[in-house]
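Yeah, one chain of the complex is gone here, protein chain that is, but the others are all in their spots.
Here is subunit A:
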């Protein structure tokens, strides 16, 4: 399967399959560049990846291994006037403070072995020290070997609630069903009018993905979880607000949208948002919703910034649902892969477990002429795009994100209604946002929810987030009078945010992509990808729409049943007789070139042609081509009750997947 050698010449070589790299890859490939896209890992999407449960366990194990950089001497590959720049070859995920807690029961939960009990004690000690966790596990930047110790820890059915007859999930079941989890390393949502959604639509990459609307925006206040009213209907039906508050909130939100000239708040532009809201005489209730859930900021954020965030939020309402957010089915890791697929469809070559070891730099122009890959092959390229962390780093990361991933046995705010994806904002010194995913998001198994917590790091992820976890959920360390969902398994870790400018002076034709930032949306990543693309191909269009597959190939049914220009296309006649599978044996020797012209492509896959070739196979050409054949098929088709239905094919296709 992977026996062949790579071609030795490309236009663009890209190392890393994170979101930014993948968007750049798709964009370049789409306009005809020959793209080689590599990842040193065995999986796609790097820090943006989502894993099955078992995959996540392997990832955790990998993080505790220190992968030494291999030393190679590639100087024999150099020609006169060339220099080498070496890249780090070890893994560069820089994840720290990784801790795992397992609260599922084992199959034989009655008789925990001695060993397990011992482990359990050890873990109780640690977890019990909630606010001041044991120092040795919490050292910033220390490679976390702790995870192995805590994995497999078993605290069988402790504090089991008598009212709960639900069967507890065992660890064995978790492992057995593990492939049905899709657990993201990064927790983000898509703003329905954000840059990523726009790009997905514009490029047609959206056809590879389906989404769920984030149905509820929740917040945690006075220890209670409340639903934040944000759409008009929410505001009116909310039981949390008085009539006066409802009116005030509506008036305020309306004015936020109208306010193009910041006249009303100009005195407040740089002053805290809270002061502005107080000045507007909004109640405490409303202040809370507006600051934490709608602007998703803090009370002391400058008013201008908070109002900009509020406007963005409001503008995103209603495009796909009553909240501004979407979440991709199968997890966020799906999105970079959608762009990779697009790149591959337009000729990009993909190779995982394959890396770049060194750059070959021309001494005169100081441009990167080629790379030496991990097999020692020299591959020439005009441009090189690298993920972050390829150059040896001296400075520690400046900003980190604290993350927790929980598998729980229920929603923090159960409803009678169908399963829901929720975002919960939890005010605190470093505001915590929590995304709760339900099984229908295809990220966890029935009977569980997958919960992602994220905040800017103050301390370790455990220090930052475990108090919130204990407050919101039932764990061995929590003590709630009221029922709360139980944590079955959880993971804490810190991940550095994308770092600006690393590695000092780079050759002018080398770009470095930053990793995920701590924000909720994807605008930063998309802006970065577009910038890199424009640096590589100034003046080219960024991700023009790809043809919809149903528009390219064709035969049979067509959306437009009208007999349009019969016989206009020469090849129409050749495809006519053989439409039905039954009639297949007809015409064994048709012209070889019809196949290619059918798709509007050049016979040679030469890169320079791919771009333009693309433009031609639009609906129009196809319509005239296929209409005659449909006529030819008519007698047959009319015998089926599906005829009318098939007339609306492309739309139906989409609706079909919808359900």
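Everything that follows uses one rule, which is that a residue touches a chain if its C-beta (ideal position, glycine included) is under 8 Å from a C-beta of that chain, and two chains touch if they have at least 3 such contacts; residues count from 1.
Here, contacts and distances are computed from a predicted model.
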Omitted chain (choose from "Vps72/YL1 C-terminal domain-containing protein", "Ras-related protein Rab", "Ribosomal protein S11" or "Anaphase-promoting complex subunit 11") - UniProt protein name: "Ras-related protein Rab"
Absent-chain contact - pick from A:168, A:315 or A:367: A:315
Which of A:225, A:352 or A:413 contacts the chain that the document leaves out: A:352
Candidates A:87, A:169 or A:200 - the one touching the absent chain: A:200
Contact with the hidden chain (one of A:334, A:387 or A:409): A:334
Where the unshown chain meets subunit A, residue by residue: 1-4, 44, 179, 197, 200-201, 206-213, 230-232, 235, 250, 253-254, 257, 314-315, 317-322, 326, 329-330, 333-334, 337-338, 340-341, 344-352, 418, 439-440, 546-547, 549-550, 552-557, 574-575, 577-581, 584-588, 590, 592-596, 598-599, 601, 603-605, 610, 613-614, 617, 636-637, 639-642, 644-646, 649, 652-659
